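Only one protein chain is missing; all other protein chains are in place.
In order of appearance the chains are A, B, C and D, and numbering begins at 1 in each one.
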Amino acid sequence: MVAETADAAASGIIRYTWVIALLPFISAALILFFGKRVPGKGSGFGILAVGAGFVMSLAVLWHFVQGGGIYASSVSWFSVGSFEIELGQYVDGLTAVMLVVVTAVSLCVHVYSLGYMHGDVRFTWFYVVLSLFTGAMLNVVIADNLIQLLVGWEIMGVCSYLLIGHWYEEKENSDAAIKAFLTTRVGDVPFMFGIFALIFATGFTTSNIHEISELVGGPGVSASLVSAAALLLFGGTIGKSAQFPLHVWLPDAMAGPTPVSALIHAATMVAAGVYLVGRMYQVFLAADPMVLQVVGIVGGITMFGAALLALVQFDIKKVLAYSTISQLAYMVILMSVGEAGRNAAFFHLFTHAFFKALLFLGAGSVIHAVHSNDMRDMGGLRRTMPVTFWTFVIGSAALAGLPPLAGFWSKDELLVAASEGHEVVFTLLLVAAVITAFYTTRMVLMTFFGELRSDAHPHESPASMTGPLVALAGATLAVGFLGAGPAGAVFFDWVFLEHPEAVELVPWVAGLSIAAAVLGVVVGWFVYRRYRDPDPTLEMGGFSRILVNKYYLDDVYLKGIVHPIRDTVSAGVYWFNQHVLDGVVNGAARVTRRAASAIGWFDRTVIDGAVNGAGQVTRGFSGVLRFIQTGNVQWYAVALFVGVIALTIVFVRIA
Amino acid sequence: MIRLPLILIFSAFLFSAGVYGVLARRNAVMVLMAIELMLNAVNVNLVAFAAQLGDITGQVFALFVIAVAAAEVGIGLAIVILIFRNRATINVDEVNLLKW
Amino acid sequence: MSAIDYHAILPELILSGTIVVVLIVDVFLPANRKWLAMPLSFVGVVATLIAELTLIGSTPRSTFGGTFVVDNFAVLFQLFFLTVAIVVLAISLRYFREGGFYQGEYYFLLLTSFLGCMLMPASRDLLMLFISLELVSAPGFLMAAFRKSDPLGNEGGLKFFLIGVLSTAVMLFGMSLIYGVTGGETGLSAIASKLTGLPPEQETLALAAILFVVVGFAFKVSAFPFQFWAPDTYEGAPVPVAAFLAVASKAAGFAGLLQLMFVAFIGQWEFWVPIFAFLSIATMTVGNLVALQQNQVVRLLAYSGIAQAGYMLLPFALVTNDAVTNKDAFAAAVTYILIYGVMNLGAFAVATAVSRRHPLLLIKDFAGLIRTAPLLAVGMTTFMISLAGVPPTGGFWAKILIFRVAIDRGGSLGVSLAVIMLVNSVVSIYYYFAVPRQMIFEPAVDESRLRSPALVTAVVAIAMIAIVALFVFPTPFADAAGISTLVGG
Amino acid sequence: MSAQEYAFIVLAVVGSASAIAVVTARNVVHAALYLVLSLLSVGGVYLVLGAEFVAWVQILIYVGAIVILFLFGLMLTKAPIGRDTLDNQRRWLGALVGLGIFAGLVFMIQDAFDVRGDAWAFEPVQATTEQVGSAMFRSYILPFEAISFLLLAALIGAVVLARKDDAA
Partner (left out) sequence: MNWQESAITITTLLPVVGALVILFIPPEKDRLTRGLGIAVTGAALVLAIAIAVTFDYGHGGLQFTLDVPWIPAIGARYHVAIDGISMPLYVLTFVLSFLCAIYTWKYVPEPGRTKAFIALMLLLETGMAGTFIAFDLILFFVFWEMVLVPMYFLIGIWGSSNREYAAIKFFLYTLFGSVIMLLGFLAMYFQGPEPHTFDLVRLTEFGSAGGFSHTFQLIVFGAVALGFAVKVPMWPFHTWLPDAHTEAPTIGSVLLAGIMLKMGTYGFIRIALPVLPEGAQAYAPWIGGLAAIAIVYAALACLAQKDLKRLIAFSSVGHMGFVMLGIATLTEIGIQAAIFGMVAHGVITGMLFFCVGSIYDRYHTREIAVIGGGMGQRMPKLAGVFAFVAIASLGLPGLAGFWGEVMALLSSFEPGAGLNVALFRAFMIAGGIGTILTAGYFLWMLQRVNLGVMPENWREHSFSDILTVEWLAWLPLLVGILVLGLFPRLVFGVTDNAVASLMGLFGA
C-alpha cells in the first residue's frame, strides 16, 4: 500500500531515497552489537553507511539538477481510529540538498572522529550514537508527515544529549547534556501541540505535511487555529535552533566532543529548526502576519544577543557556538520576510553548514593540539598547524562574509531579500555583519597569531582530521557560487524547481555587505593584532559584565526555575504527599483506632467496671481483679434490663 | 371470682423485686434467690392464665419451670462454691494464677 | 393422639443412648483411660449422624402433637449440629486429656448440650423451645466453668450462668404472657394465628411479650446489649467449649429465633423489624469496634462472633409481608450461620492447637506460626480472611447473600443496613488481619516446630478446604438454606 | 370482691412483702427464710387458683429442696452479714430499674386487662392431678424426657464443679 504522488519522470534512485535515511540506523545497530568485535571498532560501519548515503544523496540531487520532479511515497505505519500515521518520503530539491549537506558533513565528521576520538574509552559507542543521529536527522529531512518528523526530531535530541554527555565522568558535561535536552524539550512541547493543532485541522485523519499545507490556506480551517499552530511550531524551532530565549543550551553543549559540535550543534540538528519553518512555510504564510513578525523579532533579538556574547568568549568553541546561534537567527529573520527570504534562508542554511562544520572541526584540531579550549592558552598556531590554519581562515572568511566565499553569497542573498521593503531588517543585518566579522577576526588572531601562551607542544593533526578540513574548505569555497547571482544561482533552481525570482547581485547591497565585513575585520585587526590582557571586550564596564554573565539568563533559569522546581517545589510536593495525602490515609486509620479505643474504653471501664480497665495490660492480674469484682456481672445485668426497658419503651410505644 | 389483673400485678411485683435483687445484691447466693423470685413470677402468671383459661398447659409449663429452676439453682450453687473455693486460695496461689 | 414417630426422633434417641452409655462407662474407666469417653461419644455421634441422614427426603415429619417437627429446616440444622459435634469432639480429645479435666463428665455434658441443639430446630412449641434452650445452656454453664482451678474460668462460668438465667427468666415471663394473651396457645403456628386477631388493648402487652421472648434468644446469640458475658466466658472456658459456645450454642439460638420470628411472630413483623435492625446494627458495630482492641485470640473471636451475630441478625430486619422476601432473608441468614460455623470452628481448632504451647493465647503468641506450624497458619489465615468476608473464601458469599437480599428486597432500610454492614466489614478487616500479620511477619519466640494433634490438624485442613471450596462453589449451602425454609413453602 | 380474692390479696401481700424482705434483708439466713415465706405464699396463690398439684410441687421442691440448697450454699460460702457487704453500690440503680419494670408491666397489664372492672374476673376450677399428669405424659412426654437429661446434667455437672479435687 505504497501511495505515490510521483512525477512521471521519477525513476531509479529517487524511489529509494528512504534507504539513505535507513542506512545509518542499520549501521548504528551493527556498531552496537558487533562494533567491538570488528577492526576499526565499528567506525567502518558508520563511515560506510554515511558514505553510501552521501553518494546516493548526490545521485538524488543530480535528479533535481537535471530538472527532475518531486517524488513522494508512503506506507501506512499504523492507524489509531481515523488517524492514519504513515511512514513516507517526500523528495524535492530541498530534501535533496539537505540530504547532501547532512551526509556530507556527517561523513566528514565520521572520518574526522577516527583521529579525534582515537583511544577514547567509548569510541564504539560514540559511533553508534553518531550513526543514530545521522539517521534521525535524515529521517527529519525526508519525512512527509509531522509524526514521522517528530520521531526523528526527538531521537536527534536524545543523541545530542548522549553526545554532549559523552565524557560523563565530568559532572559539567552531563549537566550540559541534561540542559540541552530539557531546554530543547521546552520548545518541543509547544511544537508537539502545534502538530496536534494541524492534525486536528485535518479532522484527525493525517499529519501529512503536504496535505496540511494545502489545507491551511483553504476555507475549511480557521485562521486563528493556523496562527496558533504556526506559533507553536515555531516553539520547536526556538528550542532546536537555539533561539532566544531557549538558546542557552547551545553554548553549554560545547562540552561534547568537538566533532559532535560540528555535526549536531552547528551544521545539522540546530538547522533543523529553520528547516522546519521552511517545510511548514505554508502554515506560516496562512497564519496571521503577526506570527511572522514574532519570528522576525525572536530572530533579531537572538542575532544581536548572540553576536554580542561571542565577543567576550575565550573558549574557542563558545565563540563558534554563539556565532552559530547568531547565524541561525539570521536564517530565522529571513524566514520572517516572505518567500524570497525563505529561499535565502535555505541557501544560508546550506552554506553555513559547510563553513561552520569546517570551523568547528578546525577548532577541534586546535584543541586536539593544545589540549585546551581557551584561546588565551593558544596563539601562534599558524606556524605549527598550517593546514588547520588555512582551512580555518577560509571558514572564518566565509563566516565574516568576505567574498567570494560561501558566507558572502548567502549573506548577500539575505541582504538582497531584506533590502526590498524590510529596511529595519536590512540595517540590523548589516550591523550584525560588522560584529560577526569583528569577533571572527578576534578568534583567528587570538588563536593563530602572536605567540603560544601555554606550554603545550602543538603539532599538526593526522590526515584523518585534516582531510575533512580540506574537503570542507573546498566545499566552502565552492558552494557559495551555487547561489551566487553572477553564477546563475542554480541552487534555487534545484531547490525550488523553478527560479522563483531573479537572484542577482545588487551592486549597492553587495558593496554595503563587503564594507560591513571589511569594517569588522579591520577593527578586529587593530584591536587584536597584538594579544591583549585583559581583553578589551571585558573593559566595557557594565556592558561587559552583562555579556560575561550572558544577560543573567542562565541565572534566571537556574535559580528562578530549575532549582526551585527541582529542590523546593518537588520537596514541597513530596511533603504534601507524605504528610497531607498519606496523612489522610494514616489519619483515617488512627481515627478508627481511636474510636475503637474509645468504645473499648467504654466497654472496659464503664461496663466492665473500673477495675477491669487496667486488665488489658496485665491479663493475669486482670483475672484476679475481675474475680474479686464478681459484682461487675451485675453491670451486664443492668445492661440487659436497661436494654429490655429501652427497647420496650422505644419500640413498643412506637408500635 | 378472682380478677386476673391482680394476679398479674402480683407477678409483676415479684418479678421486679427479683430484678432489684439481682442488681443490688452483692452476694452470689442472694442473687440466685432473687432469680428464684423472678421465676416464681413466671409461674404465677402461667398458673393464673391456666386457671383463667381453664387450660392445663400452663400448669404443666409451670412444673417444667420449677424443675428447670431447681436445676439452675444446683448449677448456680456449684459454680458459686467453686468460685468461693478458688477465691479462698487466691491469696496463696497468686503466683500460680500468673501462669494463665 | 397419634403414635410416636420413632424414626423422627431416632437421632435424638441414639444420642440420648450415647449420653447414658458415656455416663455409665465413664464410671468404670480407670483414670488414665477416661479419654476413651471421647471415641465412645464420637461413635455415638456418628451413629446419630447416620440416623439423621436417613431422614433426608422423608420430611416433613410431625410428632408429639405437632410440638416436634422434622422438616428440611430441622434436618439441615441437625446435620450441622452433628457435624459441629464431631469437630468439637475432635478438638477436645487432646485438650482435655492433657489439661487434667474431668473427661467423662465433660463428654457427657457436651453431648447433653448437643441433644438440646438437636431438639431446638424441631421444636414448634414454646415449652419445647424453652426446654431445648435450657438443655443447651445448662450443660454450657457447667462446661464454661470446667477449668476449675482457674478463677478466669469460674468467673466466665458464673457470668454466663447469671446472664443466662436472667435472660431465661425474662424470656419465660414473656412466654407466660404470650400463653395468656393467645388464650392458652403454646404451638408456634397457633400463636401466630391467635396473635393477629388480638383485641387492640392487649396488643401492647403482646408486643412487650414478644420482645421479652426475643431477649432470651438474643442472649444466646450474644446480641447487644445481651452480649457482655460472651468474651469473658469464651476466654475463661476451655477452648473447645468456647468453640462449642461460639458455634453450636449460637446457631441453636438462631435456630430458635428463626422459628419464633418467621413462624410465631411473623404477623407482628412491623413491630419487631426495627428492633432487629437496631439489634443488628448495634451488635455488629459494638462487636467490631471492641474487637479492634483485643490482644487475646479467643476474646478476639468472641467479639468477632458478636459482630458476626450482628450480620446474621440483619436478614431478620428485612422481613415484610412478602413471602418471597422472607424466604430470601431466611435463606441468607441460614447460609450465613452455616458458613460462619465452618470458619469459626476452624479458627477455634487452630487456637486449640496453639494453646498447647501458649495457653494464654495472646495474639502475639501466634507470631511466626507460619514457620512453626505452616498448615495451622495458612488455615488460620484462611479463616480470618473468610470471617472478614474477603474473597477467595466462603465468608465472602455469606456476606454477599445478605447484601443481596438487603439491597434487592430490603428497600431503603435494607440498603442502609447493607451499607452499615459493609462499613463494619471493612473495619473488621483490621483486626482479623492482626492474627495473620503476627503469624507471618513476626518472629516466633520459640521457632521449634509446633506439633498439632492429628485430629485438630485434620479439622483445620478440612475446614480450610471447605472454606475455599465454598468460595468457588457456594451453591450447595445456599441451596440447602433455600429448601430448608420455614416460610413460603 | 369474693372470698377467693380476699385470700389471694392476703397471700399476695405476704408474698410481696417477704419478696421485698428477701432482696433487702441484711442477714443471709433471714433472707433465705423470707424466701421460704414468699414461696409459700406463691404456693398458696396456686391453691387459691385451683392448681393443687403445682402448689404441692412448689412447696416440696422450693421450700423443701431449693431453699435447703440455698442454706447449704450460704453455709459453705460463709457468707458475711450486713448491708454493706451484702449490697453493692448500685442498689439505687437497681431500685430504679426494678421500679421501672414494675411500672411498665403494671401499665401494660392494666391496658390489656381492665383492672377495676370485672371483665377479667374468673372462677378458678380445680385442676386434678390426673389432668396434669395426663397432659404431661401425653403431650409433653418429650420435654419431660429432655428435662430429665437436664436434671441429670445439672446434677453430675454440679457435683463435678463443687467437689474438691485432690490433686489439681
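Basically, a residue touches a chain if its C-beta (ideal position, glycine included) is under 8 Å from a C-beta of that chain, and two chains touch if they have at least 3 such contacts.
Here the structure is a predicted model, which is why all the values come from computation and not from measurement.
Enquirer: Could you list, sorted by label, every displayed chain in contact with the chain left out?
Expert: A, C
Enquirer: Could you tell which one of C:V170, C:V342 or C:A478 touches the chain left off the display?
Expert: Within the whole complex, the residue contacting the unshown chain is C:A478.
Enquirer: Can you tell me which of A:Y71, A:F181 or A:F651 touches the chain that was removed from the display?
Expert: With A:Y71, A:F181 or A:F651 as choices, the missing chain is touched by A:F181.
Enquirer: Thinking of the whole complex, not just what is shown, which of C:F141, C:Y303, C:F316 or C:W397 touches the missing chain?
Expert: C:W397
Enquirer: Please output the residues of chain C touching the missing chain, sorted low to high.
Expert: Touch with the absent chain occurs at residues 385, 390-392, 396-397, 400-401, 403-404, 407-408, 419, 422, 425-426, 429-430, 433, 437, 440-441, 471, 473-475, 478-479, 482.
Enquirer: Touching residues of chain A against the unshown chain: what are they?
Expert: Looking at chain A, the ones touching the missing chain are residues 77-83, 85, 150-155, 158, 161, 165, 168-169, 171, 174-175, 177-178, 181-182, 185-186, 189-190, 192-193, 196-197, 199-200, 204, 565-567, 569-571, 573-574, 577, 581-582, 585, 589.
Criterion: only the chains that are shown with their structure count from here on.
Enquirer: Quick check: how many Å separate the C-alpha centres of chain A and chain B?
Expert: For chain A versus chain B, the centre distance works out to 95 Å.
Enquirer: Cα centroid separation between chain C and chain D, in whole Å?
Expert: Centres of chain C and chain D (C-alpha means) sit 31 Å apart.
Enquirer: Let me have the rounded angstrom distance from the C-alpha centre of chain A over to the C-alpha centre of chain C, please.
Expert: 76
Enquirer: Which residues does chain A have that touch at least 2 chains other than itself?
Expert: Correct list: 619, 623-624, 627, 630-631, 634-635, 637-638, 641-642, 644, 648.
Enquirer: For chain D, give me the residues that contact two or more of the other chains.
Expert: Only 88, 90, 93-94, 97, 101, 104, 109, 113, 139-140, 143, 147, 150, 153-154, 157-158, 160-161 qualify.
Enquirer: For the complex, which residues does chain B have touching chain A?
Expert: The touching residues are 19, 22-23, 26, 28, 31, 83, 86-87, 90, 94, 97-100.
Enquirer: Using the touch definition from the top, list the residues of chain D that touch chain B in their complex.
Expert: 2, 4-5, 8-9, 12, 15-16, 19-20, 22-23, 28, 31-32, 35, 38-39, 42, 45-46, 48-51, 53-54, 57-58, 61-62, 65-66, 69-70, 72-74, 76-80, 85-88, 90-91, 93-95, 97-99, 101-102, 105-106, 109-110, 113-115, 118, 120-125, 127, 131-132, 135-136, 139-140, 143, 147, 150-151, 153-155, 157-162, 164
Enquirer: Across the complex, what residues on chain A touch chain B?
Expert: So the residues of chain A in touch with chain B come to 619-620, 623-624, 627-628, 630-631, 634, 637-638, 641.
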